[in-house]
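A protein chain is absent from this complex, but the other protein chains hold their places.
Here the chain labels run A and B in written order, and each chain numbers its own residues starting at 1.
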Amino acid sequence: MFITKYIKDVYKGVRSLLVGMKRTLYYFTHHKEIITQQYPDNRDTLVLPERFKGEVVMPHNENNEHRCTGCQACELACPNGTIKVIFKNELTPEGKKKKAIDKLVYHLELCTMCNLCVEACPSDAIKMAQTFEHSVFDRNELTKILNNPGSKIMEGVE
Amino acid sequence: MWSFSNIANNLHKWLSETFNPTMTLIIEMVLAGVAVIGLFAALGLVLVIMERKVSAWMQIRLGPNRVGPKGMLQSLADTLKLLVKEGLTPNGADKLLFNLAPFVAMIVAMLLMAPIAFAKDFQLWDLNIGVLYVSAISSIMVISILMAGWASNNKYSLMGAMRSGAQIVSYELSAGLSILAVVVMTGSLQVSDIIHSQADGWWIFKGHIPMVVAFITFIIAVTAETNRAPFDLAEAESELTAGFHTEYSGMKFALFFLAEYVNVFIVCAIGATLFLGGWMPFHIGNWTQFNHVMDYIPSSIWFFGKTFFLIFVIMWFRWTFPRLRIDQLLNLEWKYLLPISMINLLIVTAMAILKWHF
Partner (left out) sequence: MFEEVGTTTEGDIIINVGPQHPATHGVLHLVITLNGETIKKVEPHLGYIHRSIEKMCESLSYRQFIYVTSRMDYLSSHINNHACALCVEKGLQVEVPPRAQVIRVLMDELTRIASHELWWGAMAMDLGAFTPFFHAFRERESINDIMEETCGARLTMNYMVPGGVMQDLHPNFQKKVKEFMQLYKRKIHEYDELVTGNIIFQNRMKNVGYLSAEDAVSYGCSGPAARGSGVSCDIRKIYPYEIYDKLEFDEVLETGGDSFARYMVRIREMQQSIRIIEQLIDNIPEGDFQAKTKAVLKLPKGEFYTRVETARGELGVYIVSEGGTTPYRIKFRSPGFSNLSVLDHIARGSKLGDLVAMMGTLDLVIPDIDR
């Protein structure tokens, strides 16, 4: 019948609306369901997973030594030309000339955090750091030199 | 006891002792105007922060929590921002209408404040056709929206305004019919009469199911009339970017924004007055003790409590439902709300004649 169908439609419609309103009321009254993280405030307790790809860094040990041999594998692996290896000639104690890295230039502004350089590195000299607040006022600050000044290659890394 | 009516009476007494009658009238009118503007601003601030908090909690967010204690001054900061922004008038706009529209919206909202009883014996203007006045003035609102939409010289704005025109004109019918249900029961259009008729029980309880139906129809219709979601087609964000106020910026936009919230407050105040007894406390039959306790709560708190409850309901709608389409919106009015409220009005009239209510 027309009238019963009409009333049924109205009933069903109102019921579906009330079900939705019950759900939102539940969240309105249950504040423990709130999932907001107050980001700049929780900086101290913020833990990023160890694999998070923030930027490329070169770890140095306490003697200011790194593991980079200057093989340029990272430079070749990088799709964007983010990494540049600049060499210098060093004299070994025996008096021989030896090629070593002068600077490992890393352009953060070009980097897409694809992790290919870290994968390519044969001597584990570079790795991804968990930093992510990269904004600076001067674009030049984004061009970084990864090896510390005066650093040397670690003993035994070829 | 402390109450709004005492303050008003003492002020009136003092003024009439100090000044001559004409001066007293002028000063009282200015004071009333200032009070309305003050209330206007305060309502805007309170309702915006309320809406943001309600939406945040329903959306499992925290909401504004930085400016002031618990973010309570956020809307004040937003108002300051809007005040210092440039109010652009687009090239090709009808300059007069474009700049006039927000003020029309605001003036309409202000005029609607007149017959509302905020507390016991505290009313700006208790005119004998109060309810009719409200429904008449509130329909001027559509003119400001049409003006804004037309004068913006923007297709989105025009479409929003046209949608809003069709919508407000349609929904006025069922809003009016559900108001009539109370008027039929009371036998008076005067707001104070309607409130006094509910001294022994609010109409929503006294009037059995037909009154509940009228109340629900009223809430739905006024939600549509104030262009609130799920009936916010006039400013449907995903379709028309911002509808009729697409081209407005700065304080002109803020006035529209404010007018929307004040309109929500007013329709909720009307709803509370007609169906929930205005400032009348909640009484249950013969429970004298309970009724005494209820009487101790000031009448203004009763009024604002009921009004804000209704505002909460309307916000609750907004943050739960998706938006209707324009043809569905008109279907809902003409195929569902209007027939239901007409039949309902017939039943209410029969009840009033046969004295079936309590």
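One rule holds for everything that comes next: contacts are C-beta pairs under 8 Å (C-beta built on N, C-alpha and C of every residue); 3 or more make two chains touch, one makes a residue touch a chain.
Note that this is a predicted model, so its numbers are computed, not measured.
S.K.: Would you indicate which residue among B:147, B:270 or B:324 is in contact with the undisplayed chain?
M.R.: B:324
S.K.: Check the options B:159, B:234 or B:254 and report the residue that touches the missing chain.
M.R.: Answering carefully, the residue with contact to the hidden chain is B:159.
S.K.: Which subunit A residues would touch the chain omitted from the figure, given the whole complex?
M.R.: Touching the missing chain: residues 12-13, 16-17, 19-20, 22-24, 35, 48-49, 51-53, 77-79, 112-116, 119-120, 128.
S.K.: With the missing chain put back, which residues of subunit B would touch it? List them for me.
M.R.: Residues 55, 58-61, 155-156, 159, 163, 229-230, 232-233, 236-241, 319-328 of subunit B touch the chain that is not shown.
One rule holds in what follows: only the chains that are shown with their structure count from here on.
S.K.: Under the touch definition given earlier, write down the residues of subunit B that touch subunit A in their complex.
M.R.: Within the complex, subunit B contacts subunit A at residues 54, 57-62, 65, 316-317, 319-321, 336, 340.
S.K.: Touching residues of subunit A toward subunit B in the complex: what are they?
M.R.: Its residues touching subunit B are 10, 17, 20-21, 23-25, 27-28, 31, 33-36, 38.
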